[in-house]
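Every protein chain of the complex appears in place save one, which is left out.
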Amino acid sequence: MVTTSTGIDFSKLRQRIGDGLLEETVLLPMPCVRVKRAALAETLQFLRDDPEFRLHQLSELTVVDMLYLREDDRFDVVYLLRNIPNELRVAVKCAIPEEDAWVPTAVGLWAAADWGEREAFDQYGVRFEGHPNLKRILNHHEFVGHPLRKDYDIYRGHWCSEAETLLDELELRRRRFPERRNRTDEDPGETMILNIGPSHPASHGTLRNLVELDGERILYSIPEIGYLHRGFEKSAETHEYNQVVPYTDRLNYLSAISNNVGYIKAVEELCGIEVPPRCQAIRVILCELSRIMDHLVCNGANIVDLGALTNFWYLFNLREKIYNVIEGVTGARLTNSYTRVGGLWNDINDDFVEQTRAVLAEIPQHVDDTLKLVARNRIFLDRTVGVGKISLDDAISYGWVGPCLRGCGLDHDLRKSDPYYGYEQYDFEVPVGHQGDSYDRIMIRFEEIKQSARIVEQALDNLPDGPFRADHPMAYLPDKQSKTYANIEGLVNHFKIVMHGITPPQGEVYSWTEAPNGELGFYIVSDGGMKPYKCKVRPPCFYIYSAFPHIVEGEMIADAVAILGSLNIVAGELDR
Amino acid sequence: MTLFGNPWLHGFIMGVIVLSGAMGVAAYAVWFERKFAARMQNRPGPTEVGYAGLLQPIADLLKLMQKEHLVPFSADRPLFNLAPVLVVIAPLATLAVIPFGPGWVGSDPSIGLLFALALSSLMVIPIWMAGWASNNKYALLGAMRAAAQAISYEIPLLLAALVPIILSGSFRIGDIVAAQEGGQWFALWPPGPGFLAFVLFFLTSLAESNRIPFDIPEAESELVAGVTTEYSGMIFGLIYLAEYLHTFIASALAALLFLGGWQGPGPDGIHWMMLKTVLIFATIFWIRWSWLRYRADQLMSICWKIFLPLGLVLVMASAIWVHLR
Partner (left out) sequence: MDWSYTPLLFVLPLALMIPIVMLVLTNVLGPKNPSAAKSVPYESGIAPPTSAEQRFPVRFYLVAVSFLLFDVEAVFLFPWAVRFKELGWFGFGVMSIFLAILVLGLVYEWRKGGLEWD
């Protein structure tokens, strides 16, 4: 594989850590350095602080179990680092042996490492020395073993019954931030320890938060996630590439097609398949419609959390209408499973274009009805402006992406900065907030609805003709009459795709799309077989939610609910 | 005036009429709100039971009756069961002194308004009782909010109610209505303080009956169901019922004190009173389904920093008005 194709110069790093730098390679499409464990901490520190790199965001942290790929060190710890404005990404890999599976923690460098490392520990049993709270995050605390290890049988399971009290984590946090407890000089009286969630009207899905309250004010918040963890990544490893698509529907179930597209884009990049323009345009249209629906639900539910139910219906009715259109194309409303490697399940239906136009025409009315009720409503402003603020630096460090990050004032959208599927040919704007509060996040979503509608309109105007899937042997079964029964290549091709499915070449890829919540990344490792060797999702709201305690501590309980709504946490992709 | 010659018999019959009227009003207030809200939200609302869902309240009542009466094991059982009973009594008894037209009144004692205000402020005690007895943190937080809100908003409510008392010089609701004869509704006349007092009374009534934007005690997105979290079946229905009665009473009082009660253009009578009450009642739900909810601390600062000073000014202004006239 070409090592210098990315044009990033690591000579300064080599000077710094010497032979700690083992290899410069590529983790498609970004440069990758493989370092010794002893040099890992320094490498990460260097990459974050060096003015040439300034990789201020830990985009993803995961482990690859190399059990069946190589003889020696069993695990590869993978860090995907990123500088957002420069669109610079670098991967760092560190191999560690099974019997001594630890690496130094990166919590001090990026706040996102906190949950990232907990997840890697949970799934692979790799220890991160120095992590303040290294415990399971997605799996139940009574769970035994580390499920994403290759030798962990998917049919194994445990009966886990008792919920955690989380009081140990609360004690830990009290010791970490003792000043929050004494924020007033008077005696605050006794504090109350309260569970919010998992079964609570405001925990969208199944989130749990243990909060310590001083009156109505939150002193400490301990989130617990994983109530909806169903082992997406393990399931993906045991299914063929196209069979994984229905599993991706359940990630962000508010915009299933975005996940389909995000996943299939990664597989296509792994296989080197380029999809035809018509397919790209259809994917763009459906992704933007999904984005509209996602934002409609997010804002609608958020306003319900603030106490106004009527707006929810105004927005939800519109979503139903969009679903009618999508149902016509994919045959399903919620779980569409529309994409296939190299194309789509089917072409769009005949009246799709006019149906979509009809729905687009209705969007402004529904959105404006809601905006009229809230946008200049004094109560709404009092409840959202300046509430749930986070600084841009903190947001980046916590791994925030998408509308939430734009709310903090960073003008960044993957559709603009790194266009895929021809986004560069569409004319649209990226709304940006000012101070990173709930108000900014809500208003950005409203504006994005309108901008997405613009994109859909343009895409409909210039919908290319042509095939809806790539002319690639893996993309579809060859036609029976003219190929399979007519010549030997066709027959072999048919046989191969039926018996072996899609077999990308050995390698690994990290691919991203701008999903409604922000960067949705898929990190896929292929061993050349018909199933992904590893398929790691980078769900945007996993890292967004990890900042939740940081934001809500010190806020009122009523605001915590409104802030949670404005972050658009979808349990399906949070817990996977 | 007494029916049947015997004051005791009259009292008894009146009591029965008032209470059955109250139950009907409460049941159909729920129907009205559901239908009203549904129409605002592009939905049909109840349609299945009876014509336009008119029998829905009865079906709901029967359903609630057949639910299990659950008491959490750590709750204070007697208090837990007593609270909803007491919650209902206060608004039911208040209705007895609300006149709906000349003669359409259970009882019109000389301190009628005082009695009504006193009983409605009693609501806070059983609500607190329910919150404490549930031994549930959501209920406790809800009860704490309810108590703080009720006692805070009580004061501007009293001050706003003082304005018609000062203008008419009587606690008897009948006298207050009579003083607004000839279209001199207190909401319109005197022009400044009267109207402001009406607005103040309306807003504080919203707060007293826990309606949006002041519904923080039961804020379902934060506190699940506030005080009623642990209540199920009919015992929950009782608290629900009391809230609707309370809202209805607040609307009726606003109509009586500020909008001339049963007087109107054209023939006076109960039809005017009902129309005005329903209009205010609908406005409350209109607001409820269009606005958002305040946060607890914002709610309190509005009360103490805006409503209370405003109430004091209005009382003095109306006193000066009466003196100068």
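The first chain written gets the first letter, and so on, giving A and B; residue counts start at 1 in each chain.
Definition applied: a contact is a pair of C-beta atoms (placed from the backbone, for glycine too) under 8 Å apart; a residue touches a chain by one contact, two chains touch by 3 or more.
Not measured: the values here are computed from a predicted model.
When the whole complex is considered, the residue among A:Arg118, A:Arg208, A:Arg340 or A:His494 that touches the unshown chain is A:Arg208.
If you put the hidden chain back, the residue from B:Phe32, B:Tyr138, B:Phe214 or B:Trp262 that touches it is B:Tyr138.
Where subunit B meets the omitted chain, the residues involved are 2, 7-8, 10-12, 14-16, 18-19, 23, 64-75, 81, 84-85, 88-89, 92-93, 95-97, 106-110, 114-115, 132, 134-140, 144, 147-148, 151-152, 154-155, 158-159, 162, 165-166, 169-171, 224, 229-230, 233-235, 237-238, 296-297, 300-301, 304-305, 308-309, 312, 315-316, 319-320, 322-323. In the full complex, subunit A contacts the hidden chain through residues 163, 165-167, 186-190, 192-200, 203, 208, 210, 214-217, 556.
The rule we apply is simple: only the chains that are shown with their structure count from here on.
Rounded to whole angstrom, the centroid-to-centroid distance between subunit A and subunit B, based on C-alpha atoms, equals 49 Å.
Those residues of subunit A that touch subunit B in the complex are listed here as 192, 194, 200-202, 213, 216, 303-310, 313-314, 317, 373-374, 377, 379-380, 382-383, 556-559, 561. In the complex of the two chains, the subunit B residues touching subunit A come out as 37, 40-43, 137-138, 140-141, 145, 212-213, 215-216, 219-222, 224, 289-298.
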